[in-house]
Structure formats: C-alpha cells, structure tokens
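Below: one structure, written as structure tokens.
Incomplete set of chains, arranged as in the complex.
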Amino acid sequence: MTAETERVMSGEVKTDGLPLNPLRTAAGPEPELLCIFGTGDLGRSLGQRLLQTGYRVVYGSRRPHSCGPVPQGAQVQSTASSGTLHFYFIFLVLVDVSNNLKKNLYPEANAEYLQRLIPGAFVVKAFNTLSAWALQNGPSDANRQVFLCGDSAEAKQQVSDVATRLSFSVVDRGSLSAARELEDFPLQLFPEWRLPLWIATGLTASFFFYAVIVDIVYSYQSILCFSPIIQVFPIVSLIMLSLCYLPGVLASFFQLYRGTKYRRFPDWLDRWMLCRKQLGLLALGFASLHVLYTLLIPIRYFVPLFTLCHYQIRENKTVDFETSTAWYTDSYYSMGILGFGLYVILGISSLPSVSNALSWREFNFIQVGIFMCARFSLSAHSW
Amino acid sequence: MTAETERVMSGEVKTDGLPLNPLRTAAGPEPELLCIFGTGDLGRSLGQRLLQTGYRVVYGSRRPHSCGPVPQGAQVQSTASSGTLHFYFIFLVLVDVSNNLKKNLYPEANAEYLQRLIPGAFVVKAFNTLSAWALQNGPSDANRQVFLCGDSAEAKQQVSDVATRLSFSVVDRGSLSAARELEDFPLQLFPEWRLPLWIATGLTASFFFYAVIVDIVYSYQSILCFSPIIQVFPIVSLIMLSLCYLPGVLASFFQLYRGTKYRRFPDWLDRWMLCRKQLGLLALGFASLHVLYTLLIPIRYFVPLFTLCHYQIRENKTVDFETSTAWYTDSYYSMGILGFGLYVILGISSLPSVSNALSWREFNFIQVGIFMCARFSLSAHSW
C-alpha cells in the first residue's frame, strides 16, 4: 500500500449536540481521538505529527499484526473492530487523503466515491496535496497550504482546525465537486508550460540549424563558434512575444466575425490564450540570455582581434569617427535597454503576489500598455 | 446598460430555519436557485458560469423580451414578477456587484444605498472587482480574488460558498462600511505611483536638459550622443533615494518639535510617507538602467576610438600603469556593485509575498539597516 492509494479517515468523537470548542475549553486537556485507516507512509507521517500536536491516534489496519511500526503512542486495531466503532459516532467526519497514480483512472473522484459508499458521513477531501515528509516535519515551501473541499461546512471547519493546529494554512476550495481537481493537482507537472516549451525548443532548433548552415557551412566562418546561438536568442524572443500577442487579435476577429461574445472560441485558440503568460515569460528568458551574451562580447577571446584597434594596427591606418553611425548604434542599444526594462516590469507583474495586489484595470494597463511599449522598443531595436 | 452600472442580486431560497449544508448533503443533487437582476455583460457572464457550476439561474429584466441572448438554461422574468418573488424568501441575500463610472459619483456606496432601500435583506458587496471575462472563464492573474463585505456573517458565508465553487479565492473585508473602498478599487490606476512618477519625470527632464546644454551645446561634443541620458540616471536615482529617506527624518523632527506622537502629520508629509516604497522602486529602476548602460560602454561603436589603445597608436607613445588610479576606479566600481546588490535586496523585500512572510522587526531591519548600507555605498560610489 503506497502513499498514493491509501485512505486516511478521521472520525471525531462528539458525545452530544453541544458545540465542541466550549467543551474543550472547559474540560481542558482531554485530547481528541482521530482514527487513521491504513498504515502506509502518509498515514504514519500524519499520525506521528498528530500525536506530537496532542491528539490521540488509533490506526485501523486490515493486518494489525503485520503492518510495520506505527508511531509510539498510537494504537492499532483491525479494521473489523474499528469499523464497528463507527456506530458510536454521532457526527462522523471522513477525511479522504487519497491520490491516484495517474489522471482519469476512475470515472469519479475518490472522495465522491467514498461519499456515495457512506452517505451518512461527512466526507472532506484534504491533505492529499502534501508530501508525507511535509506531514511529518511541518510546512515548508510548496507544502504550506492544505486545500480542502467538502459539502458540510461544519465538517470542513473541524478539518480546518486540525490543519491549522498542525500549522498549515487552509485554502477552502468549495464543495465536494472540486475533489477531482484536488486529486489531479499533485499529479500535474507544469501542464500549461508544455506547449510554450515545445514551441520555444522547436523555434530555437530550427533557427539554430538555419544559422549554422548559413553562417558556418556556407561561409566557412568556423571561428565565431557560438555566434549562431547568440543570433538565435533575440529572434526566438521576438517571435514568442508576437505569439503572446496574436491570440488576442485572433479572438477579437472571431468575436467580430461571429457577432457575439458569448460563444466559446475554438479549442486551439482557447489553449493558446491560456498559455500566453508562459509564452511571455519564456520570451523574457530568451531576451535575458540575449542581454547577457551581448554584454559578454567584449571579454570574449577573439574580440580584441577584430576590433577597430587591431584592424588599425594590422592595416596601419586610422578609421575616422562617424557621427551618424554613433547615433545609430546608440539609439539601437537604448531601444533594446528600454524594451528589456519594460519586459522585466511585465515579468514582475506576473508574479502571483504582485498580480493579486493589482486591480483588474491596473493589470490590464500593464499587460496592454507596457506590453505595447516593450514591443515597439524591441521592434525598433531589431530593425 | 454597461458592466459598470448594473446590479446583480442573488436571493437564495431557504424554506425554513434549518442549516443549509446538511440539507444539501441529504437531498443530493437539488441545485440552488440564484436570481440575477440585469442582463448586461457582467450578469450574463456570471449567469453562464453559475449554470456551468450547477446552480439554477433566473434573470430579472425590465424588458424581458428585448434583453438580448441569455445563457442557455437560464430563465428570464420581468422585474415586476421577480420583484414579487422577494416575499417568498425567508432569508434574502442580495449580492451587489455594481461599480461606478467614476469616484465619488454618489454620496454613499451603492451597497449601502441598497441596504437602506431594502432593510430586511442582507446585502453583500462582492464580485465587483472582477472583469466579466474572468467571471465567465474562471480565475486568472489579477482576477483570482473575490473581495466581499457585508454586515451579516451568514450571508457572507453563503456568498463565499458560491465564490469558492466558482473556484475564486475569497478575501473578507469586514462590514458593509468597507463597500466604498471595494467600489473604488476597480477604478483606481496606480494612485500611489502618480506622485513618484511625476517627480521622476520632472527630475529626469530637468537634469537631461541641463546635461544637453552643458555637454553638447557649450562644448560641441555632439559625438557622445546619448551620454547626457546616461549621466542623468545615477543622479536621479540618488536624489529619489534621498527623497525616500527624507520624510522619515522630517517626521521625527515634527514629533520632537510637537512633543507628541499622537497628532497627525501635515497632509503633504503624510502623502510623501505613503509613497516612499514607490520612490524607492523607481530609484532602483533608474539604478538598473545606469548599470546596464555602464556595462554596455565597451561595445558602443566609438569607444575603441577613445581607448588608451587607440590613443597610443595615434600618439605613438605608451601610457604607464598607475597603481593609485587602479585602486581608485576599482573601489569605485566595487562600491557601486555592493550598493546595487543591497538595493536589489530591498526591492525583493518589497514584493508582497516576501514582506508578508517577514516579521515587523525583520522588515524594519531590512528597510533601515540595508537601506543605510546601500545609501553609504552609493554615496561613496558617486563621490
């Protein structure tokens, strides 16, 4: 039984209809009882941490004598007897922490299936997005939030109390119909980054081979060895910036053509619009590489050999200064720097905490206004 | 009727005083009924999404036969009859999603006005900070949070349930007196950035024209064509850094002079103190531009013409190395890099998610301690 397939259920004992908290305050140190079904990685880690926080823990196991070591202080019962325990519960909360091994394995979410099996219980989906390590050692970076969902507000409140006592922060995701989404969450690996990454890889590869063929094979310039790579970065960055901008134009065109805003876009356009942010961030990444490589030019080995200075020594003549060329190159660099600066502002505004703090109008202003300025500067820079 | 002026009201039917959630769990798939008054952009988008999530939706319209297409599955009633529906509700929750076209249009907030009109209802202000697009297509960057406020905790809980089922995250902003703030939120466009941006623009313009006059007009150095811009950036950056630091000193002076901490500062000082963060971030932006332009120096077209090397060729003599000059320029660059690094740390600490994770003492340490070090290094660098 692995961490992905086991189920942990917790039933909190409530002797009668009185509210729980005043009772706890009055009676003082009487710890609450939680039952965990299954003694796998996740069950053991959760139990250990619950014991440390001051709960009483009982494990339910189908093989209580061969289930391996449970945390000290917990009891183990066979599932048969612990199953009969249910009948003593007046208000039964079942916390489903299960995950599937892959997406769409079962027709319905595990938590919904559990709810259908035991209609009298209050099923809450929770803790499944955490790793066993985080459950045992407390919250850390990506294991700080407990997402929960369920149909009973009171059951969610009780699970939320347990989670906050384990010092996790709770994010309520609504009714049990959100369970499938929560079960898919730990399985996903950057789904919205895949398409942009494929596009970026494809573009980089094709432009790279084109540059290799034109620059090196045909002109025998083997000396500027990684200049093909350097040339590719700004091109790919600009193309991805356009790909970021194009679906909005296409969408407006569709809406005008159809005469309504209330029909869905075709699927490919929908997918494209949803990965605009990732396309933009990849474009920013390529632009940063371009900036770094450009700044590195003067310290590359062969550059002094090709500078004016070297040329003048070899040819033994002096090149005169041309104002127009100076103006041209300097405007060129300035446009590049301006565009890159605006680009970085766009990148910062897409950080979750920054975009949460902006109103919708402000976010739009940045994404449209600054985006247009960045596009204009970078087009001027590339031209 | 635009998205800014319509009102959407949702009344949830509750047949008697029993709690809602256990009922829903028991009765299973009976969907809740929500009424939306008004069939504008916002109303249609919200209705479509509510229908997709499994609610029943009834539209109330003053012109039910000419109100344009409503989402499939929703009914339309004329407001007269849907108005009489109210009397069947025992617990009426009204969600006010209205926005104004400009600030201070009406003497009181729309939600407070609505509450005054229908004293028996429970008015909750919500969803008004979202765009119609986000309501239809689900949460995205700046449209992830639903701010709500209202006087009844239970009504807020119900609206919050609806919002979490639409997969938004809910931020409770307290009682209905916060409604004006929420109604002003979608109208604002970086209010606290305006003053700093004007200051930055003014400073840049004046120093730029001064540099143009001194460097180019008077000394005929037309060749270093964009060097005036480059010179301006570090100066503006340092002045804005001082403007960031000055109001704290002035405030302490006021407090000492008045002998009490409990009187408000004059208005101009208050405004100044509130935009210190923005002043600092703009100063960081100017410093970054200065760094980028400095690093670009060696690849600018005319630089090789003015280097020592070129000078030596033309004059045909060798310049000797001076240790003191090397020490001076290297300390100068080091101070600049150190100051810029500390500056970037200050910038990172002002990201919302980072400053939320810091305790007050830690934030103070960064803002005062590191700020002082950055100021010192940059002063040494500029001197």
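Just so it is clear, A and B label the chains in written order, and each chain counts residues from 1 on its own.
Operating definition for what follows: a residue touches a chain if its C-beta (ideal position, glycine included) is under 8 Å from a C-beta of that chain, and two chains touch if they have at least 3 such contacts.
Just so you know, these numbers come straight off a predicted model, no measurement behind them.
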Checklist outcome for this item: With 2 of the identical chains shown in place, the whole complex in this structure file contains a total number of copies equal to 3
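Assume only the chains that are shown with their structure count from here on.
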Item to check | Fitted rotation between subunit A and its twin subunit B in degrees, CA, nearest 5 | outcome: 120
Next on the checklist: Averaging over Cα atoms per chain, report the distance between subunit A and subunit B in Å.
Outcome noted: 22
Checklist outcome for this item: Listed in rising order, the residues of subunit B that touch subunit A in the complex are 21-22, 24-25, 41, 44, 48, 54, 69, 71, 129-131, 134, 141-145, 157, 161, 164-167, 169-170, 185-190, 222-226, 229, 285, 288-289, 292-293, 295-296, 298-302, 304-305, 307, 309-310, 313-314, 351-354, 356
Item to check | Residues of subunit A touching subunit B in the complex | outcome: 122, 151-154, 171-175, 177-178, 181, 260-262, 277, 291, 294-295, 297-298, 307-309, 312-313, 318-319, 321, 323, 325-327, 329-331, 333-334, 337, 340-341, 350-365
